[in-house]
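With one protein chain held back, the other chains of the complex are shown just where they sit.
Chain nomenclature is as follows: A, B and C, assigned in order of appearance, with residue numbering initiated at 1 for each chain independently.
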Amino acid sequence: MIPRYSRKEMVDIWEPATKFKIWYEIEAHACDAQAELGVIPKESAAAVWKAKDVAFDVARIDEIEAVTKHDVIAFLTHLAEHIGSTEARFVHQGMTSSDVLDTTLNVQLTRAADILLKDMDRVLAALKRRAFEHKDTVRIGRSHGIHAEPTTMGLTFARFYAEMDRNKARLAAARAEVATGAISGAVGTFANIDPRVEEHVCKMMGLRPEPISTQVIPRDRHAMFFATLGVIASSIENVAIEIRHMQRTEVLEAEEFFSKGQKGSSAMPHKRNPVLSENLTGLARLVRMAVVPAMENVALWHERDISHSSVERGIGPDTTVTLDFALNRLAGLIENLVIYPENMLKNLNKFKGLVMSQRVLLALTQAGVSREDAYRLVQRNAMKVWEHGADFKTELLADPEVTAALSPAEIEEKFDLGYHTKHVDTIFARVFGDV
Amino acid sequence: MIPRYSRKEMVDIWEPATKFKIWYEIEAHACDAQAELGVIPKESAAAVWKAKDVAFDVARIDEIEAVTKHDVIAFLTHLAEHIGSTEARFVHQGMTSSDVLDTTLNVQLTRAADILLKDMDRVLAALKRRAFEHKDTVRIGRSHGIHAEPTTMGLTFARFYAEMDRNKARLAAARAEVATGAISGAVGTFANIDPRVEEHVCKMMGLRPEPISTQVIPRDRHAMFFATLGVIASSIENVAIEIRHMQRTEVLEAEEFFSKGQKGSSAMPHKRNPVLSENLTGLARLVRMAVVPAMENVALWHERDISHSSVERGIGPDTTVTLDFALNRLAGLIENLVIYPENMLKNLNKFKGLVMSQRVLLALTQAGVSREDAYRLVQRNAMKVWEHGADFKTELLADPEVTAALSPAEIEEKFDLGYHTKHVDTIFARVFGDV
Amino acid sequence: MIPRYSRKEMVDIWEPATKFKIWYEIEAHACDAQAELGVIPKESAAAVWKAKDVAFDVARIDEIEAVTKHDVIAFLTHLAEHIGSTEARFVHQGMTSSDVLDTTLNVQLTRAADILLKDMDRVLAALKRRAFEHKDTVRIGRSHGIHAEPTTMGLTFARFYAEMDRNKARLAAARAEVATGAISGAVGTFANIDPRVEEHVCKMMGLRPEPISTQVIPRDRHAMFFATLGVIASSIENVAIEIRHMQRTEVLEAEEFFSKGQKGSSAMPHKRNPVLSENLTGLARLVRMAVVPAMENVALWHERDISHSSVERGIGPDTTVTLDFALNRLAGLIENLVIYPENMLKNLNKFKGLVMSQRVLLALTQAGVSREDAYRLVQRNAMKVWEHGADFKTELLADPEVTAALSPAEIEEKFDLGYHTKHVDTIFARVFGDV
Partner (left out) sequence: MIPRYSRKEMVDIWEPATKFKIWYEIEAHACDAQAELGVIPKESAAAVWKAKDVAFDVARIDEIEAVTKHDVIAFLTHLAEHIGSTEARFVHQGMTSSDVLDTTLNVQLTRAADILLKDMDRVLAALKRRAFEHKDTVRIGRSHGIHAEPTTMGLTFARFYAEMDRNKARLAAARAEVATGAISGAVGTFANIDPRVEEHVCKMMGLRPEPISTQVIPRDRHAMFFATLGVIASSIENVAIEIRHMQRTEVLEAEEFFSKGQKGSSAMPHKRNPVLSENLTGLARLVRMAVVPAMENVALWHERDISHSSVERGIGPDTTVTLDFALNRLAGLIENLVIYPENMLKNLNKFKGLVMSQRVLLALTQAGVSREDAYRLVQRNAMKVWEHGADFKTELLADPEVTAALSPAEIEEKFDLGYHTKHVDTIFARVFGDV
């Protein structure tokens, strides 16, 4: 967790204080269920709730753990200091530490997912607004970094919207993956605890009971969760790379918003750098790197080993905090992105008319020229534009083999930009629904 | 693709001949739609189907590509050799190579997913059968590799079943992710081709139209697909590690089936090694390694660059072929796994009665002993078992602090194995439904 | 950086205070060189050293950065608050932020490497001591988890020693990779600063000048550095897995040291879990996950983009801190590992005499039996041991086809353990030199 790339709301989920609060709630709900089943006295269960508003003393718990070398026992000892050791002796009965730890982790991950889903809504809203704003802003489409055919800036935003919308659905599914809890005992047999305790605790904590657990909740769920975050991060990188390309000096079709006091470079006062989108590119790598260890965590020995734990202490907070920060940075970036439509037109016309080459190719074919000949005709005129700065239309009009197949008016018509944007509304309807 | 880890059915999907067949079908269906829209002559569209039963000449296409350095053009040239260049000139009209290539890739991936789903059914059936067969076969549950409390072999199979069943649902979702096609032209604007062509082709190829594409279908879909395969592979590793542990000489609770002529070692004739499950461990790594590059493929420059292509030429076939092989190997392994229930009992009793320590702890607590005291009492008797091979029950019966709290009959009752298996049916009902 | 897996000495390297101190030193040394070259007044250079003992105010610098959005400018502004703006105006002259930042990163990485090298010495010393201690402690060697032939515990330690020793050499090489600095200006041309400034600064900071830099030091160096840490982490995992296997209940050839107050399980008082080595397994994954992003950092756009920076803010501290912790935990683990030679012998004899099967095979071959027949003879007697608990030697002595080739004395001789350990000294000499 890198402070400069962290937002408080997400960081809070991973604070020790939050963790102990969740531990406490799980233990208290478990006591309720145990009391209901007649396993422990109702008064003892009720007594546990006395600590309802206690802010547990993290330092004190650490102190106890230094002796016991066991975190849950340390917490329970501390809890007893609040509710009295007589009542406390029924707490955690029949449970194993992992019942608490694993259920807690999943509470944290689902809460983290909820924040991320909200973040994505902000990104989606920004993308949608900018998409409609620039629905008809023509720019050159590029494949391989080379001018291809015209498209619009709105389509670019719309495709990022569609991609992020898919990611939102994926995240909702990933959240469901980890929204389970387990109170099933040392090896998951419920030998010492009734399955109804698990049911009650899960219900109260907003989770489903894990159908079959060992000592732990199976880690394929978490692998899927972190893999999904990795895909989302990759989509953020996708947007970031587009913006970085748009801002590069020779292209300059957009710029990150540059506030007044900001200095682009300590040495070069003229610079305005796309540092936010470059930063997002790096953050994407940080999120993505959690995917493989999360998968390596799946194969635990027999009913569990604890190798996954240190990994999750790292990637649990780090990945959700970084992704939360990145999504918010992305949203702000899109909301404030400065777009230069006039530069888009300038770029589109860099090689005069050349981007219309395919239309001419098609027209020639439809006029009866063989595909090979048409390709040759178009290419030879295209090369004059590419190499000598000629104007494509002028060259075509001067090429007798071309004019033998197409009339000047037909050639002229091929250079209409509207031809390329005629289906933008169709595509927008696909992406945003009929609006 | 490693021949020794390949099955023909999956390999076939990735053969050049299959690819060209799919290219052909896409082009032919596109011609139909174009003819229907009046863009090209109906006779020309019909003529394309003359090649319906042609086995395209891969070598000839390669030969043409050596000149054109462009695979789709090479194929179209070859197609013209079959249907005549007059008719052929309408083929591919308004389309761009990627329309064909990307739609084809997704046809291949969905077909691959269908095989994998079938493979998983085989694994699931085997796991279910073995789970019921050994529902009540008691074995010791282990956390950290250390004996914990009794469980049953059936529960082990059942949890692998539940995990693989989740994987099946994930794969179905991943299949849906890549079940899209795009015929949207050079930069995805449909400038040169009507969106209805895309709709028709997708319908005929079993895909949905990609709502918004550029030159390519967005790669977040494929990232999600390969990430899912990575999770499945990790679950295979999970089963494999369990079996390897069970087969190790000191444990010997199960063995891979060992056929008669088989030699375990060229040097040591006594050896029977769990080579299949070790192999699966390695294969899991091979599948998993595709996840990160698939994610790196998401951020393409502008409307596409071709960096993803070589990656997919590798991981597309390699990952699906390897996973298909691994799932089948896993299924066979489970189907034939030799289980040794008597060794399970022997292991369970290695430290006589020690695995019942938690029950005794609970009983002491419920009899009014403080948690700390109870823990101390149990631990001191446990250590005698651990260090001197004593019998746990005997020690307890001889410990006056213990017998002060529990009667001999109460102590005796704590050593009943049935106590640990009483919820097995409940868990089975959760996993397999009421059966 | 996970506090519970952190040691202060390494954490300190990455504290803001340390960073600013290094920044300061670089700037001050650069001023000296500039003054020597006559570019800035000698008094100004001297004045910079007035801040030599200043503990820079991290909060104040953060405050300034909140306005300038540029960290180096914020620092320089703060420095001016200490030495006066008149003198301060010559600081950083001709330099670019990256000159400071990149040189600082490499100072931090080399210091981190120095700590890690020291850590490895501790690990090596422990491994060597344990190796000699158990040079002749016989245990069964295992391939595939299956008993193979006898080896000694000392050889196990010795091979971990040899592996860690290779890692130490690798780390020394990796340290050299990143022990470069650059003061070469905005795009690395030295346009505004003489190369002699770089030479002086590097010399004073213990680095070599980067032969050719852009705005940044090339990141292939850092990729190699983090890749090396990944290999070291994998070796730690290798040792950890061995210990976890040795401690599992059925094997119990070694145990992690278990202090008196320690509780293995909140629920099961008898448990002593190999939690340190399991933890190391997880920490290895955390270190290893930095390798791919470090490699993704190599390809920066033109003379640099800043995508690498956020990655390094994460993996720089996290990876070195985690590895430092892991190496120290590993050293302690080995130093205190409790070894059970008697259990080793017990395990070796689990299948009575079976591990000598290869010797018998060889003897039969040398006595003139064909390889195929010898294999068959040995295997048929081995299977009786494997399946019915027979004693291998007894079976052989009772097999007329065997005794036709080998005399009873010859058979007897094959069961001498010394046969297997006769080259231990040779191997020790290879690993540790003649001692």
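Quick note on the criterion: contacts are C-beta pairs under 8 Å (C-beta built on N, C-alpha and C of every residue); 3 or more make two chains touch, one makes a residue touch a chain.
Here the structure is a predicted model, which is why all the values come from computation and not from measurement.
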item: Touch with the omitted chain, as defined above, among C:E36, C:D136 or C:E303; value: C:E303
item: Hidden partner chain, touching residue among C:E25, C:D71, C:D102 or C:E163; value: C:E163
item: Hidden-chain contact residue, picked from the options C:K8, C:K52 or C:K422; value: C:K422
item: Where the missing chain touches chain A, by residue; value: 140, 142-149, 244-245, 247-251, 263-265, 267-275, 278, 292, 296, 347, 350-351, 354-355, 357-358, 361, 375, 378-379, 382-383, 385-386
item: Hidden partner chain, residues of chain B it touches; value: 1-2, 4-5, 67-70, 72-73, 76, 92, 95-97, 185-186, 192, 244, 259, 261-268, 273, 275, 278-279, 281-283, 285-286, 288-290, 292-293, 296-297, 301, 305-311, 313-315, 318, 322
item: Missing-chain contacts mapped onto chain C; value: 76, 85, 88-89, 93-94, 141-145, 148-151, 155, 158-159, 162-163, 166-167, 170, 173, 177, 185-192, 195, 209, 211-215, 218, 220-221, 223-224, 227-228, 230-231, 233-235, 237-238, 240-242, 245, 281, 284, 288, 291-292, 295-296, 298-306, 358-359, 362, 365-366, 370-371, 419-424, 426-427, 430-431
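Methods note: only the chains that are shown with their structure count from here on.
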item: Remotest chain, chain B as reference, centres from CA atoms; value: C
item: Interface with the most contact pairs, given as the two chains involved; value: A-B
item: Overlap residues in chain A, where contacts from two or more other chains coincide; value: 76, 185-186, 192, 281, 288, 292, 296, 301, 305-306
